[in-house]
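Supplied in structure tokens, the structure appears directly below.
Of the protein chains in this complex, all but one are displayed in their positions.
Take a look at subunit A:
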Amino acid sequence: MAKPFAALAIPLFLLSVVSLLSLRCGAFSADRPTDRRLLVLVDDLAIRSSHSLYFSTLQSRGYDLDFKLADDPSLALSQYGQYLYDGLLLFSPSVQRFGGSLDLAGILDFVDAGHDLILAADSSASDLIREISTECGVDFDEAISFQDPAALVIDHTSYAVSETEGDHTLIASDIFIESTTILGDEKIEAPVLFRGIGHSLNAANSLVLKVLSASPAAYSANPATKLSSPPSLTGSAISLVSIVQARNNARVLITGSLDMFSNRFLKSGVQKAGSSIKTQSPLLFSFGTALVLRSEKSGNQQFLTEISKWVFHERGHLKEGECMAQVFLSMNFLVKEYSVEIYEWSGSSWKPYVVDDVQVQFYMMSPYVLKTLSTDKKGLYSTSFKVPDVYGVFQFKVEYERLGYTSLSLSKQIPVRPFRHNEYERFITTAFPYYGASFSTMAAFFIFTVVYLYNK
């Protein structure tokens, strides 16, 4: 039984999770945060073969995949209070109701327990799937789809050119999030093919990120019918693929296209219509932008592989090591020393995490000191400072939240007490007149006594 992961991330809100986590043994632990056992829920077992390429990349990375029909009556995520899986892939967009005892609450509890989720919808997305995504903070294009279930993202400028002139619902998008943590160090050169429904995010929601967004020219509508009113979702407000990192660091990937995982999309080449910003070769670009550019292969394979690495905690997972805080007295000042070790999970082992922007707060109701920690390049961050002349119960707080990384929230409580009675300076220079006064009075009194007693 490994130590529960959440036990080292101090945030208070995780405590409810701790109890759940400590019950199970699993991969999502302090030692090995990467998921191991994945459950794939499908509408139709044919997906297993039509999307086999994607599944095999997962299997080749060491994951156990368990395929089940979404309405399988024996479906269960947990047994005897322990979760059977570390991650869930919902490749069943049209399911109205899960089999077994699984329901919306079950899925959300699964995520709240710190497990990861990949949700792929398409134009046939059921209310249940939409509800799950809404709970995660992602709103699939709903208003239109409700009247007209076949609303798709249409883009007349950056569609993928196919042999036949289609309805421009097959989009080739290359507007990625700028983060090597999420998408890997290797740049994704080719656009990603997408066909499905778009979704929007609440700008106030800080947990959700747009990973792949549509071009400014895209809109969401039913390609078969005539557009009667302006589409509710347009332009770059449309998100094609989004990720959520919950407060307990559980990760969720939501996309409106199940097809983008399919073998066909993974293998096919991509031709992007119109003027493309990104091209495979700058040489070609110089010939003329109006030309159709043909890339060798779509970016789906790389994009989905990299992002699944992120979702399943192969990347961007931080943990803190030894944290040391102490107070000592030096030259009549209280000095605080604080150091913390931070490590990053590389997928197979913990490596020191080296940056220069980790800050510590010395906090009591408001930060009294805010200092950037200096690093020794081996994952150890440390600093020391003079304590403000206020006593109380202070906290060392490290709130480290960076794009793509799990949030690191450490707090260590330490009381700052007044000096002990024997810690003050023994003699103060400015008080010498007073010392002089008292000693001279004593001497004078002694002399007076002697004179008074013996002089008569």
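Just so it is clear, a contact is a pair of C-beta atoms (placed from the backbone, for glycine too) under 8 Å apart; a residue touches a chain by one contact, two chains touch by 3 or more; residues count from 1.
Everything below uses one rule, namely that contacts and distances are computed from a predicted model.
Here one chain is missing from view; checked against "Alcohol dehydrogenase-like C-terminal domain-containing protein", "dolichyl-diphosphooligosaccharide--protein glycotransferase", "Serine/threonine kinase 19" or "V-type proton ATPase subunit", UniProt names that protein "dolichyl-diphosphooligosaccharide--protein glycotransferase". Only one residue in the set A:139, A:189 or A:399 touches the chain that does not appear here, and it is A:139.
Checked against the full complex, the one of A:202, A:225 or A:326 touching the unshown chain is A:202.
Among A:47, A:90 or A:244, the one in contact with the hidden chain is A:244. Listed residues A:82, A:346, A:413 or A:440: the one in touch with the omitted chain is A:413. Only one of A:75, A:108, A:217 or A:387 touches the chain withheld from this view, namely A:108. In the full complex, subunit A makes contact with the omitted chain through residues 12-17, 97, 103-105, 108, 111-112, 127-128, 130-131, 133-140, 142, 201-202, 204-208, 244, 246-248, 250, 252, 364-365, 391-395, 413, 415, 417-418, 420-421.
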